[in-house]
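What follows is a structure written as structure tokens; I'll ask about it next.
Rather than the whole complex, this shows some of its chains in their spots.
The chains carry the letters A and B, assigned in the order they are written, with residues numbered from 1 in each.
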Amino acid sequence: MLAVETSRMRTIQLEYRRQGLRLGESIEMKVIVDLCVVPMGVGVSVSKYVAECQKVLQEAGLEHQLHAYGTNIEGEWDAVFAAIKRCHERVHAMGAPRITTSIKVGTRTDRDQTMQDKIDSVTDGNL
Amino acid sequence: MLAVETSRMRTIQLEYRRQGLRLGESIEMKVIVDLCVVPMGVGVSVSKYVAECQKVLQEAGLEHQLHAYGTNIEGEWDAVFAAIKRCHERVHAMGAPRITTSIKVGTRTDRDQTMQDKIDSVTDGNL
């Protein structure tokens, strides 16, 4: 077990070094996120809370695109997740006692990809 | 406990009767769905599998809209879920040995709502 553990840590350390990082140091990661915030205990209509979250993303200067079941967001990991936290704070501050949120997060190290690239890769292949 | 159980069943039966249904009979439900199919074990690029799922939705005659992290779909419950099953069948048939899919499903009995209505309710409030 110790051998396995040592080999595991070595692999991880090598990868960090390859990227010029020390363990514990944060890797800059671009994310594409899908966010769906559901306030509970405020009745059946939740559009004003979703609109408030759109404002939060706008204020954060994050690229984002609303769709019928959530919002796509693009940016650095920390900026995007700080904005998502702010969404929860604001929606609570607006009076919602409970929130359940779904998030999908995509990261990749092989290449850069924007939200539009993801859509294009499907529709271009869809000849 | 029996009393609780009986009262529970009575409530449910009354609601079914109100809708002119017998218990066991299926309630017609319109759904708005968000679908994200992730084939595993086929490498890093999955756009051709996603494109195939778009074809399945098209062939099923379902209203749908691709976004950067999934596809919004609108229709009757049975039609939509039959199409989602077909997506899994097709993606396996294309060679993916494993699939993990995320689905969000929204239903409501208070009023009809389309995918566009949902977007409008947020952006109109977002003046």
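Throughout what follows, a residue touches a chain if its C-beta (ideal position, glycine included) is under 8 Å from a C-beta of that chain, and two chains touch if they have at least 3 such contacts.
Source: prediction; values computed, not measured.
Trainee: If 2 of the identical subunits are displayed, how many subunits does the entire complex have according to this structure file?
Mentor: The entire assembly in this structure file is built from 4 identical chains.
In this section, only the chains that are shown with their structure count from here on.
Trainee: Compute the rotation angle for the C-alpha superposition of chain A onto chain B, expressed as a multiple of 5 degrees.
Mentor: Fitting chain A to chain B on C-alpha atoms yields 180 degrees.
Trainee: Considering only the defined contacts, which chain A positions touch chain B in the complex?
Mentor: Counting only chain A, the residues touching chain B are 32-34, 36, 44-45, 47-48, 50-51, 54-55, 65-70, 72, 74, 102, 104, 106, 108, 110, 115-116, 118-119, 121-123, 125-126.
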